[in-house]
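The structure under discussion is supplied below as structure tokens; questions concerning it will follow.
The complex is shown incomplete by one protein chain, all other protein chains being positioned as in the whole.
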Amino acid sequence: MNTPARRRFISVLAGLAAVPLLPVRVVRAQSDPFAPLVREFTGGAPVAAGRVTVDTPRLADNGHSVPLRIRVESPMTVADHVRRVTLLSERNPRPVIATFHLGPQAGRAEVATRVRLNGSQRVLAVAHLSDGSYWSGIAEVEVTESACLDAT
Amino acid sequence: MILLAARCVFVWLALAAAGSAAAQNEAGIARRSTVEVISADARALPLPLKSGIEFSGADIRATQADDFANPGMLWVTRGEKLWREPAGGQSKSCASCHDDATKTMKGVAMRYPLLDPGTARLLNLEGRILQCRERRQLAELFKYESDELLALTAYVRLQSRGMPVNVTIDWQNREHFEAGREIYYRRIGQLNLSCAQCHQDNWGKKLGAETLSQGHGNAYPVYRLEWQTVGSLHRRFRTCFSAMRSEMLPHGAPEYLDLELFMAWRAGGLPIETPGVRR
Partner (left out) sequence: MVARVQLPRAAKRGEVIEVRIAIQHVMETGFRYDNFGRAVPKNVINTLVARYNGVQIFRAELGSGVAANPYLQFYTVAEASGEIVFDWVDDEGRTGSERAQLAVTG
């Protein structure tokens, strides 16, 4: 029977069916988790990808201590050198891991350390050069949980 | 096939007869005769014998090999200082009696755990250091797992680095050895697994992303990335016990000392690597 209530019900159903066709916000590629942090670091200046290499193991032995090396291609002269490099984490609770201040006296723009990574993620190193430009390099690390519980 | 079965039954009967005469040692651990059958046939060692470093990733291997990057060396540095630090009623340091550790402590760690002839106690190296501190230096004891005890133990064991683990099982420590072996093969905890089931039967296979090692203690005290600090072998036992959802025994427990003796025998020939680096 085609009652008004039944017609209303069907039209509501039809309305619900149309919902998946509405534009849905694509959560993934469009929002770069590093973007706001990098903006803060560079004050809005553009960052070019390149000249910076981040060496890490592809699979970390343990997320508590992951060896990491940052290298920036630079002659490290008074006229052309790396002023500082900042290391950013994609998933750590505090995204800025460290900042290293170098200068022409360094001779080589290279720093190595060991970092904590809170799960599989990418790490981004942003270098600020003496001419004011910014360059970046990225690395991806897989971090797994320990196989066994440790209550000690 | 029938002869083999008959031989096994004969051995079992013989051992059962011997075993029933003293079914429980002083630690109250019942000795099960069936365990004797397993080990009567073969030494039941994982072959080839491999140190835990061979089951570790490339970065851990590189870190252990680099004496500066190895975080355990920070404890060794502390241990070197503590060795020369006077303590106790007569302000004696370890060096007061033992002089230069790089000479006098060479090879010492190879023989541990051992029976202290004076007290008839089974001592591991930590126990020996604590005994010296108490009876010779008349000084306050370090707590087990304290930075100081870990540092001194690591420093002393470092002097035997590269030398093979070499404990002798004889009539004097046989009971401790048997007790230790019994624990090794005993299922524990809610997971109901024994040490042997992972480290004897399944070493080399994967547990999650990790490769099971043979479970040797030759590198201890070790800088374990999971702990973010240096820890003792007994801490590692406690880790495993908690992993099996079993109650953990305290550091220095007689059961852990017995187990340490059995494991030292089992690791015989492997080089001491202290301070090791593990995940």
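To keep things simple, chains are lettered A and B as they appear, and every chain counts its residues starting from 1.
The criterion applied here is as follows: a contact is a pair of C-beta atoms (placed from the backbone, for glycine too) under 8 Å apart; a residue touches a chain by one contact, two chains touch by 3 or more.
Note that the coordinates shown come from a computational prediction; the quantities given were computed from them, not determined experimentally.
**Student:** Using the contact definition given at the top, list the shown chains touched by the missing chain.
**Tutor:** Looking at the entire complex, the absent chain's contacts are A, B.
**Student:** Among B:Pro71, B:Gly127, B:Gly180 or B:Gly217, single out the residue that touches the unshown chain.
**Tutor:** If we include the chain that is not displayed, B:Pro71 is the one touching it.
**Student:** Counting contacts across the full complex, list the positions on chain B that touch the omitted chain.
**Tutor:** Touch set of chain B with respect to the missing chain: 68-69, 71, 73-75, 77-78, 223, 228-229.
**Student:** In the whole complex, what residues of chain A lie against the chain that is missing from view?
**Tutor:** Output for chain A: 64-66, 69, 87, 89, 92-94, 96-103, 105-108, 110-117.
In this section, only the chains that are shown with their structure count from here on.
**Student:** Which stretch or stretches of chain A touch chain B in the complex?
**Tutor:** For chain A paired with chain B, touching residues are 57, 59-62, 64-67, 144-152.
**Student:** Residue numbers of chain B touching chain A in their complex, please.
**Tutor:** The touching residues are 56-60, 62-63, 207-210, 225-228, 231, 235, 238-240, 242-243, 245, 248, 279.
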